[in-house]
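Working notes, structure below.
Right, subunit A next:
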Amino acid sequence: MISRRSLFILTLALAVAAVPATGQLGAQGKGTIKIATQTPLSGELAALGEGMKLATQLAIEQLKGPVEKAGFKVELVPFDDQAKPDVGVANAKNILADKDILVVVGHLNSGVALPASEVYKEANLAMVSPANTSPLITDRGLPNVSRVCGRDDVQGAVAAQFAKENLKAKSVYIVHNKNQYGQGIAEFFQEWSKKNGVNVVGFEGSEERANFDPILTPIKAKNPDVIFFGGEYPQAAPLFRQAREKGIKSKFMGPDGVDSSELLKLGGDAVVGMHYTTVAGGVKEYPKAKAFADSFKKKFNKDPEPFAAQSYDSTAIALKAIEAAIKDAGGKMPTRDAVTKAVRKVKHSGITSAVEFDDKGDPKKATYLIYQVAKKWDDRKMVKRLEIAAPQKKM
Partner candidate 1 sequence: MTLLEARGVVKRFGGLTAVNGVDFSLDEGRIASVIGPNGAGKTTLFNTFTGIYAPDAGDVRVGGRSIVGLTPDRITTLGVARTFQNIRLFKNMTVVENVLVGMHARVALRLWDVVGHTPAFRREEGRSVRQALDLIGLVGLSGKEDALARNLPYGDQRRLEIARALAVGPKLLLLDEPTAGMTQGEARELMAFLRRLISEFGLTILLIEHNMRVVMEISDRVTVLDHGEKIAEGPPAQVQRDARVIEAYLGRGRAGAAAP
Partner candidate 2 sequence: MTDVPSPSGPTTGAVDVAPGLQRWRSHPVLLNVLVAAALFGSAILVWVVPRSIIAFMAFQASLLVIYLLPLDVRTKLAWAAVALGVLMPMLGTHNGYYMEVAIQVGIFVALALGLNIVVGLAGLLDLGYVAFYAVGAYLWAIFGSPQAAKFLPIEGVFPLPAPWFFAFLILGLAVGAITGILLGLPVLRLRGDYLAIVTLGFGEVVRVLANNLDKPWNITNGPKGITPISRPPLFFEPALSALGIDAPPSVLYPLLFYFMVLGIAAVVIVINRRLEGSHVGRAWEAIREDEVAAQAMGVPLVRMKLLAFAIGASFAGVMGVIFSAKQLFISPESFTFLESIGVLAMVILGGMGSIPGAIIGASAVTILNLQVLKGLSLWLNELRNSGLTVLGYNLADLPSQFEPAKYERMIFGMILILMMIYRPAGIFPARRRKLETYHRGEEPAA
């Protein structure tokens, strides 16, 4: 019957609606400046995304002083992009709707950052990325997008050079996981290996997560000096493990996607001794980051994950830009446009590096590190550290 059914549905709708009723109401008011994070807070990559969010929170608490002195409250608004492009775009619209948000710190995944940043561009809202390494992020030339980290093309080049010079590789076999990130970095590694005169004996992509037999069989026959895997640890670990079990003796390499203690848990002895490149070293490697790591641990009772320190730096840059923009506006609420312009002018001596942006939004000098995995994750050794400028021409 109509009345009973509509009653039922209304009750249902109300019951459902009542649940997520936290902190959504109100939160408006004069003199509040908000910084949003967009990172995966759920799913496989939640640990990284959560770390980024918490580091931003910490940075705001520690560094908001100058902005507060100018008479503004500073708040963090965290968003969960679920590492999905569609969700990232929907959130971005939500962010645009909140006029108090002047800077976005994020994302973790370039695949999400690319479409989301197009939305930010509509309002010329600044995005400072701590973690997006895809060259496309800045090569599109968006005025509102900057990043503090390095790029995959450089990372690939660094890895290729390391394979040749330090691992003395004459031949490499490249495997990737067929996602945007993995294939991208694998292609750069291939490109630079070829340029370096290293023999690329194979290049194979697969979404496979368990049975790597058919990929490993040709590898075994070709017996390369180095196997490079472009992708993340859930696939890298079983691949390397099965390779060792098959009796493959090549050295293993990977990009920053394998940078997780889970790699060791899943890969066991097979990954001990392998090398990986990254743009976000553990805080051990950054002398200035010690204090950050300590306060992070003290506040959140856990160690900062990779990209947490970079998020802290990104937030610091955002706050400096806001401060400058307030000054320019004569102490009034600055526009998004003004903040975006100010971001590019910030010179920041951060905890991970000194950041200064070029005209595409890349850091003039970015840090790249190479680690070797040890028996215990915390004992992994930094074997190389490089400061490299972003390539200026589009690649």
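The rule we apply is simple: a residue touches a chain if its C-beta (ideal position, glycine included) is under 8 Å from a C-beta of that chain, and two chains touch if they have at least 3 such contacts; residues count from 1.
A quick word on the picks: all candidates are chains of the complex that A comes from, given by their letters.
In this text the structure is predicted, and so the values were computed from the model without any measurement.
Chemist: Which one touches subunit A in this complex, out of 1 or 2?
Modeler: Answer for subunit A: candidate 2.
Chemist: Quick one: which bits of subunit A touch candidate 2 in the complex? Just the residue numbers, please.
Modeler: 1-3, 5-6, 9-10, 13-14, 16-28, 41-44, 46-47, 50, 78, 80, 82, 84-87, 89-91, 93-94, 96-98, 111, 114-115, 118, 122-123, 136, 140, 178-180, 182-184, 205, 207, 301
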